[in-house]
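If you scroll down you'll find the structure; I have some questions about it.
Now for subunit A:
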Amino acid sequence: MADLLALDGLAKHFGGIRATDGVTLDVRAGELHALIGPNGAGKTTLIHLVSGALAADEGSVRFDGDDVTRLTMHERAGRGLVRSYQITSIFPHLTALENLRLAVQSRRQDWGSSFRFWQPAARDAAMTEEAAALLAEVDLAGRGTAQAADLAHGEQRCLELGMALATKPRLLLLDEPLAGMGREESERMAALIAGLKGRVTVLLVEHDMDIVFRLADRISVLVAGRIVATGTPDAIRDDPHVRRAYLGDEIVPIDRTLPPVRAQRPCGLPLHGEGRRGDGT
Partner candidate 1 sequence: MLQLFLEQALNGLQFGLMLFLLAAGLTLVFGIMDMINLSHGSLYMGGAYLAAAAVERTGSFALGVLGAVAGMIVVGALLERLVLRRFYQRDHLAQVLATFALILIANETVRIVWGPQPVMLNAPEALSGPVEVFGFSYPAYRLLIIGVGLGVAALLYVLVAKTRVGMWVRAGAANREMTEAMGVNVPRLFTAIFALGAALCAVAGALLGPLLAVQVGMGENILILAFVVIVIGGIGSIRGALVGALLVGGVDTLGRALLPTLLRSLASNEVASNLGPALASILIYALMAAVLFWKPQGLFPARA
Partner candidate 2 sequence: MKRIAEPALLAAALVLPFVLGATGNEFYVGVATRILIFALAATALNFIVGYGGMVAFGHAAFFGLGAYTVAILMNHGITAAWLTWPAAAAVAAVASLGVGLISLRTRGVYFIMITLAFAQMLFYLVVSLKAYGGDDGLPLASRSALPALDLADDLHFYFAVVALLAAALALFARIDAARFGRALAGIRQNETRMEALGYPVFRLKLACFVIGGAVAGLAGALMANQTGLASPNLLYWTQSGMLLVMVILGGVGSRYGGLLGALVLLGLEEWLAAITEHSALWVGVALLLVASFAPRGIAGLLAGRRNG
């Protein structure tokens, strides 16, 4: 599989602190690659460097073979390298459907410019249809007419994900999508993310080890600004360096009897211990 994203020797320092200290990492097309690490390891800084919010001091970021290190966030987003936000960033006084339609409308290459002054946007049938489809995909069908500000926290995160998807990203940077969610909401979001596998390449930063290990194809571990290990969940679980780095910190014993997360609509969501194993995924 080709590398969609390749980081090479990426570094960033703030004053004397090297928040990112020579990160080399690759993300293969179609995979769900998780980035984990103890608090303060520099995950957020690394995501900023990949998305373009911060400029790197050293090293390079290659996206689909092109060097994007000097490109701005919008330019990278324009090429399909899109980030979703840890702090929910939606349009509070528009309905959920309008939020998504606005995100869909941003794709100038598909819809033409936003400098249209006459035709009501609601009558842009194809655009509205796509927004409605996205609404269903992130499991908010039926909440389309609700004001975004009135949605529950978990629903807002789903909307957030929907907006990121509306831009038809090729690589999606998910920065702690499960932050602040309870058990049920987390499972729901995890199911959504699992549903992206194969269609969208995902670089996922997340603290919830449980879900990370069930979702990811590969995991990279970031400690003190450096990658100490990259591999499949099983390999990482057993890696002695990783255990040492995390000693007493975040890794919790993984319950290997739990099934991997399957792409599901919530009504068919497998609950803990009650998995449906069919095709072995």
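With respect to how the candidates were assembled, all candidates are chains of the complex that A comes from, given by their letters.
Basically, contacts are C-beta pairs under 8 Å (C-beta built on N, C-alpha and C of every residue); 3 or more make two chains touch, one makes a residue touch a chain; residues count from 1.
On a predicted model such as this, the values are computed, not experimentally measured, just so you know.
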All of these sit in the same complex as subunit A, but only one touches it there. Which of 1 or 2 is it?
2
Quick one: which bits of subunit A touch candidate 2 in the complex? Just the residue numbers, please.
73-74, 77-78, 83, 85, 89-94, 98, 101-103, 105-108, 113-122, 124, 163, 167
